[in-house]
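A single protein chain has been removed from this complex, and every other one stays in its place.
In this document, chain identifiers A and B correspond to the written order of the chains, with residue numbering beginning at 1 in each.
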Amino acid sequence: MEAKRSLLAIFLLLSFLSISTAAPTRKTRTRKPCKSMVFYFHDIIYNGHNAKNATSAIVGSPQWGNKTILTGQNHFGDLVVFDDPITLDNNLHSKPVGRAQGFYIYDKKDIFTAWLGFSFVFNSTQHKGSINFAGADPLMNKTRDISVIGGTGDFFMARGVATLMTDAFEGEVYFRLRTDINLYECW
Amino acid sequence: MEAKRSLLAIFLLLSFLSISTAAPTRKTRTRKPCKSMVFYFHDIIYNGHNAKNATSAIVGSPQWGNKTILTGQNHFGDLVVFDDPITLDNNLHSKPVGRAQGFYIYDKKDIFTAWLGFSFVFNSTQHKGSINFAGADPLMNKTRDISVIGGTGDFFMARGVATLMTDAFEGEVYFRLRTDINLYECW
Partner (left out) sequence: MEAKRSLLAIFLLLSFLSISTAAPTRKTRTRKPCKSMVFYFHDIIYNGHNAKNATSAIVGSPQWGNKTILTGQNHFGDLVVFDDPITLDNNLHSKPVGRAQGFYIYDKKDIFTAWLGFSFVFNSTQHKGSINFAGADPLMNKTRDISVIGGTGDFFMARGVATLMTDAFEGEVYFRLRTDINLYECW
């Protein structure tokens, strides 16, 4: 009798657990980040006169554009390649902790907007490995969310969301982006 | 005696459950989408004469190409940036519900094929946020699958597969893509 009751309890428990584990990828996800980091990176676009300091350059442009001046119509069609220093604070001259490497393409005529594909590459005692990003960057918004699509090394298989904020800009040559990285998948 | 039997049952249950939860990311995945959506987007390539209506433009081309006419050899090497309206039906003049923004590069000489990196960007009462895509698009196939590599806002951390279908095209200036999005990871 008691064994029966125990078995019934076990059966109920089993049923309950079957349900709760049936789709763990859907029900047990939490929006609490497993890792959060803040970085700044600094972009100095080549303009024909700053070859020494420039960290990026226009390498594609529409028919009406050129490769030393960002084109009209909100730079629509300009493709820029960059290798920008990453710092822990908002000072361009702080010791870089890594490099932001990749490209952006301005892709809208009536407002500044770009599409980004790039990586943060780290090789220091603090971080080794890379974080890969992709997404739309509507520059005029105070904050813009893009995707962390993968990672290697210390960031093996990472996924998450990065929030970009324009921290400063000077004309159309220098701009600084604050990047709040929140990973929701850590391995 | 009965307690022993119960404990044995519990032990067996525990073993069973340990196995079943050991690798949930492998065994419990289902190929049933957690979200399905259908959209159309409309691409009008700049050809030197349609600056007003064009939603995209050639911004890179091989040595033998130019930026107003898609080049020979199945457009191999042409890089196109776009900001295309997204609609819920196949009518170019329907009210857009978002923008498809990013780029494609024709990457094969002997057949039309492109590589795509782009986002669907929504900012309406219905959808807020973005879906990010990447993948190969062998245009001549009736259906082509690319990856949903991430998302933000309403599509936070989304992953899935998008099936592209050429719904219509006019010469080499206008084409319309139907996009069936199936998400298999929703948060």
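Going forward, a contact is a pair of C-beta atoms (placed from the backbone, for glycine too) under 8 Å apart; a residue touches a chain by one contact, two chains touch by 3 or more.
The model shown is predicted, which means the values in this text are computed figures rather than measured ones.
Contact with the undisplayed chain is limited, among A:36, A:68, A:91 or A:143, to A:68. Only one of B:79, B:92 or B:131 touches the chain withheld from this view, namely B:79.
Across the entire complex, the residue among B:105, B:165 or B:186 in touch with the chain not shown is B:105.
Mapped onto chain B, contacts with the missing chain fall at residues 2-3, 6-7, 10, 13-14, 17, 21-26, 29, 31, 59-63, 65, 76-79, 105-109, 113, 115, 117, 134-136, 138, 145-149, 159-161, 184-185.
Counting over the whole complex, chain A has residues 2, 5-6, 9-10, 13, 17, 20-21, 24-25, 28-30, 34, 46, 48, 57-60, 66-68, 79, 81-83, 99, 101-103, 117-119, 121, 129-130, 132, 134, 149-153, 156-157, 185-187 touching the chain that is not drawn.
Note that only the chains that are shown with their structure count from here on.
If you average the CA atoms of chain A and of chain B, the two centres end up 19 Å from each other.
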